[in-house]
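In what follows, a single structure is set out as structure tokens and then discussed.
Only a single protein chain was left out; the remaining protein chains are all shown in position.
And now, chain A:
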Amino acid sequence: MLNLLRSEWYKLCRNRSFWLLLSLLFASAVIYVLLNYYDDPNDGGALTGMSGLDLFASSMGANNYIIKIGLSVLAGFFLSSEYSTGTIKRAVASGYSRSKFITAKLLVFIVGAMLTALVFPLVNILLGSVLFGRGDLSGGISETGFIVRSFVLTLSLAAAFAAVTGAIATFLTDSGKTIGTVFVLYFFADGLYAMTGKFLPFVNTLYDYSIFNLITHYADPDMSGSDFAQSVSISLLVAIAFVGIGIAVFRRKEIK
């Protein structure tokens, strides 16, 4: 298993799409902070009221979309490309059990997704704090606690979305189909839940506890300890369940 993880990590570290994604997110985050920094307060700008924490909070909102879009692109090029290049055949024929192979693949993909999800908010809080100062939160909330909690939620939700994306990529095998399907699913999931919830009330409850809802308020400074624990637990359970689904799909899949 360790050999498989090392090999997958080696491939991820040499995956051009992965580095392009990280570079784009890094550049976007730097530009976002600098735009705020150079925004003229005498012309409607917000420089005077801005702090590293403010930037961090707003970047978490944007990161919601980054996690979804970034993951689908990464899945398309890291997972599905194994099928288009045919390298999946060699891996399956290499004598490892299919379960071990796909577990290693999905775990490394999840780690890659978690790293991707960290870039935008991390650059915002670091560069924002350097330029504007870290700032304070109102209501006596611990700043460090908020930052740590936000990062933990970012990582756990990224893991959950990555596992869902990974299972879809394992099922569809084609990078174009994976990117397309994940895009549609992630961006219309909220609407689908709302629409279905009108006819089936339990779907509303389901939505309340789904990762699609949790990610919309994962950067809430007022989040209670129990809500935080619930969000992390649900995210991790979703991640574990969908890695399991990915394994089950791959074990039965014939490689064409």
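Remarks
What we mean here is this: a contact is a pair of C-beta atoms (placed from the backbone, for glycine too) under 8 Å apart; a residue touches a chain by one contact, two chains touch by 3 or more; residues count from 1.
By our rule, contacts and distances are computed from a predicted model.
Comparing "Cytochrome (Ubi)quinol oxidase subunit III", "Proton-translocating NADH-quinone oxidoreductase, chain M", "Formate dehydrogenase-N subunit alpha" or "ATP-binding cassette domain-containing protein" against the UniProt entry of the hidden chain yields the protein name "ATP-binding cassette domain-containing protein". Interface note for the absent chain: among A:95, A:191 or A:225, the touching residue is A:95. Contact between chain A and the unshown chain involves residues 3-4, 6-7, 10-11, 14-16, 85-98, 254-255.
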